[in-house]
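Here is the structure we will look at.
Then we have subunit A:
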Amino acid sequence: MSAPAQSKSLKAIGEDTWKNKTEKVNAELFTLTYGAIVSQLCADYDRDFQKVNNHLFSMGYNIGVRLVEDFLARTALPRCENMVKTSEMISKCAFKIFLNMTPQVTNWSSEKDAFSLMLDENPLSDFVELPMDAMKQLWYSNVLSGVLKGALEMVQLDCDVWFVSDILKGDPQTELRIKLNKVLKDEVPIGED
Partner candidate 1 sequence: MKLSYENYMNLLFHLDHGQETVPPDIARRIVSNAVSPVITVSSTPELDRHIRDTYHLDSLYMFLRFFGDCVSDRDQANEYQPLRSKEEPELVAEPPSKADNLIENSRKSSLKVPSTSSDTKNTTTSTSGTTGGTRKRSNSLFQRDQTQSQYVRFTRPIDDLIESSDSNDMLFDYHSLEVFLENTLRLVEEYTDDNTPFELLKKSLYHKFFSLAISSTTYLSPYETFNHPVVSLIAIDISAGQGYEEARDLLIKFKNLNHTVENFPIFMSTGDILPVFLLCYNDESEDEQNACQQLANQLKKQLFVESLLLPLWKRSYSDHGEVELHQPIMSSLEEMLYFLQSPTPTRLPLQLINVTYNILEKLVKDLMVPFMKRKISFWEETILQPRKSLFHGANFFKKLMSKNSNGSNNHQPISLGKDKNGNEYFVASSTEFLMRKLADWSMMLSDFKTAYSTYESLVHDLENFPKYLASCFEWCAVSVLMGAQNIVTVKMIKNDIDPLIQRALETYENCAADEDSTGEELYVPVRSYETRCMFLASELFLSLSDTWTSTPYALNSLETILTECRLGPCSEIMIWERLSDCYYQRIDPRIRHKTSAQGAKAMTDELAPDEESNEEIVTRGLTRKRKAAFFRLIAANKWVEQKQWKQAFWCLKEIEEAYAGLDFVNREDLILARLKRQMNEAQNNVDESSNQTVESGAA
Partner candidate 2 sequence: MVNLSSNMKLIFDVETPSYKQGKRFRNTIVRNPSVMPQYFAIIGKKDNPIYEAEFTSQQGQQGQLQQGFQQNLKELNAFILHASLDIVEDLQWQVSPNAQHGRGGLSGGFLRSKNVNNTDNCYLGKVDHFYGLAITAYITYGGMKLVMIHGGPPNGNTQIDDNMVKSFYQEVHELYVKTLMNPFYKVNEPIPSPAFDSRVRALAKKYLNR
């Protein structure tokens, strides 16, 4: 079986699901809402952005563990056999279905266990300009890391997910890194092993 054929069908699944099976909401409202949350956190933590990052991540995790079920239910896709497949699934299906975007997959590690998603558009951070004090520390879209972390964990992929760079911080692009730690083993009932 050829990889391109597979990926094309993933793309088709993503687009079809987005087009026909997804209730939609205005992207600007989404941006606005996320912004309100981040700004509330910044206020709560008195601009200790490290804590804000952690909270966003944690919030994302709690979303991801549930969102993945929704995703699987919509697409009925099976588990991926490798990270390449996973990366395409994330980019062409998951991002497409939920955020109507398709980040580019690049920067593969030589072991093919780590890759980057290039978010050249990001509905979370549309219009955002970081204040000076947040430029250094805040990963504005960190909720995404959490979501991916949570979602992947639910399909037995223990990964680390983090932002490498962000346009908001003055970087040339926004890069989200996903690195597989290990594939979790399916549990075995007591007595079967």
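Assorted remarks:
The rule we apply is simple: contacts are C-beta pairs under 8 Å (C-beta built on N, C-alpha and C of every residue); 3 or more make two chains touch, one makes a residue touch a chain; residues count from 1.
For anyone wondering why these and not others, all candidates are chains of the complex that A comes from, given by their letters.
Owing to the predicted nature of the structure, the values given are computational and were not obtained by experimental measurement.
What touches subunit A in this complex, out of the candidates 1 or 2, is 2.
Against candidate 2, the residues of subunit A that register as touching in their complex are 26, 28, 31-32, 34-39, 42, 126-131, 134.
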